[in-house]
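Have a look at the structure below before the remarks.
Of the protein chains in this complex, all but one are displayed in their positions.
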Amino acid sequence: MLNEIANFLSSQVSNSNAAAHEAEVGSGHVLVAPESLYACCKALKESDEFDMNVLEVVSGVDYSDRIEVNYMIASFTKGSELILKVKLPKESADAVPEVDSVVSIWKSANFLERECYDMNGVRFRNHPDPRRILTPDDWEGYPLRKDYKTQKEWHGMEIDPEHKVNSADHNFFKKVVEEMQGDEKKVAYSWKGEE
Amino acid sequence: MSGITPDISNYASKDTMIHQEELTFGKWCRNIWDAVSTCFKGLMITGRYIVAVKPVTIEYPEVREELPTNSRSRLFNDVDNCISCLQCAAACPVDCIYITAVRRDKEAPKLKTDDGTPIKLDLRQYTIDTALCCYCGLCTTVCPTQCLTHTTDYEYAQYTLSEMKYDYLAEDIRAWKHRIVK
Partner (left out) sequence: MSSIDGKETGNFGQPVSEKIKSDLLTLNMGPQHPATHGVLRVEIKTDSEIVAEAIPHLGYLHRCFEKHAENLDYRGIVPFTDRMDYLGAMAMEWGYCLTVEKMLGTEIPRRAQYIRTICAELQRIASHFVYAGTYGIDLGAFSLFLYLMEEREKILRLFEEMSGARMLYNYIWLGGVWNDITDDQLKRISKFVDELQENMKTYHSLFGENKILIERLANVGVITEETAYQYGATGPVLRGSGIKWDLRKDRPYGIYDELDFDVCVGEGLKGTVGDCWDRYHVRIKEVDESIKIIRQCLDGIEEGPIMGKVPKVLKVPEGEIYMRTECPRGELGYHLVSDGGKTPYRLKVKSSCFTHVSMLPDLAPGQMVADLVATIGSIDIVLGEVDR
């Protein structure tokens, strides 16, 4: 199935570089070049053979050097499903890679791509409404990046304020260590004080 | 009124524009008959409930419901049987269990739990922040000596968050043992 789709995409879209990756455990995927994503999706949607009429979800995965965007595409008429993957290189940690939007092919991509932008920081070109969706519009950073740090303050509201942290119980460990004349090996603990 | 009446066709997409059939006098009468008869049917069902069906609710403060025996409610740790293995704290997905224990002196008298497991650590702190607890029950299933259990106690609302923090080494909470442990 994956090989057929990869061959189909290679023949239909000239610069797609489509390659099927079968998996030993779990599900395999078809990897395409980011520039050809829109054309590939359009070809899959319009082909009679595959008839991929539903975009299920857009899932971004952050790695240190790239962001992979997975498009879970399914056909409810043929009963098939496919993971279409693009790898977007990330120059620096804060870089926001870009890829073409597929809203004009599947309308469900509107919210799904907005979520991917909000959570993973992938900008979708030609998106009709490129706003954040789950976090506030003026939120900083992209929460599902691996190096994400929560901002300290938002509109005068402190995030994770000190007084809300259960410091008495957190620091009990230090107290006990002092009692044992600083011998940490003698103390078993579930919390060491800092998170 | 023509100037104020909004024109639906400005906004309606093609899908949502449904042509209503023309209303004749016969249909009008039929609609009324349908509405009255189906509502009457519904009222008959409601009426039956008034007369024939016993109330299903209970009057809470006077009548208290007994929860099923494996109901997951307030946590209780029997600290005398705890061997401070820290497994509950490791299993807890919200990290609301705080345990600190120190190694027992070799000269000190040997202690054992009720099921015979030797106690090698002295428990110094066993606190559960019940306000954080999500009552998933993962901590009780990993407990090797079955000392940490969910009780069926369900009335323990408090005014402040700090009151929801239970120190199971405290005397007053130890005293629950005879009251609520299954």
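Observations on the structure shown:
Chains here go by letter, A and B, matching the order in which they are written, and residues are numbered from 1 within each.
As a convention for this text, a residue touches a chain if its C-beta (ideal position, glycine included) is under 8 Å from a C-beta of that chain, and two chains touch if they have at least 3 such contacts.
Predicted, not measured: the structure shown is a model, and the values here were computed from it.
Residue A:L134 is the one among A:M1, A:V96 or A:L134 that touches the chain missing from this view. Residue A:S27 is the one among A:S27, A:Q151 or A:S167 that touches the chain not shown. Residues of chain B in contact with the chain left out of this view: 1-6, 8, 10-13, 15-18, 20, 31, 34-35, 37-39, 41-42, 45-46, 49, 56, 67-68, 70-72, 91-93, 134-138, 141, 150. In the full complex, chain A makes contact with the omitted chain through residues 23-27, 29, 53-57, 59-62, 70, 72, 76, 79, 81, 83, 106-108, 110-112, 115, 119, 133-136, 143-144, 148.
The rule is simple: only the chains that are shown with their structure count from here on.
Remark: chain A and chain B have CA centroids separated by 32 Å (rounded to whole angstrom). Partner chain A is touched in their complex by these residues of chain B: 84, 86, 89-90, 95, 97-103, 121, 124-125, 127, 129, 165. Looking at the complex, you find that chain A touches chain B at residues 166, 169-170, 172-173, 176, 179-180, 186-191.
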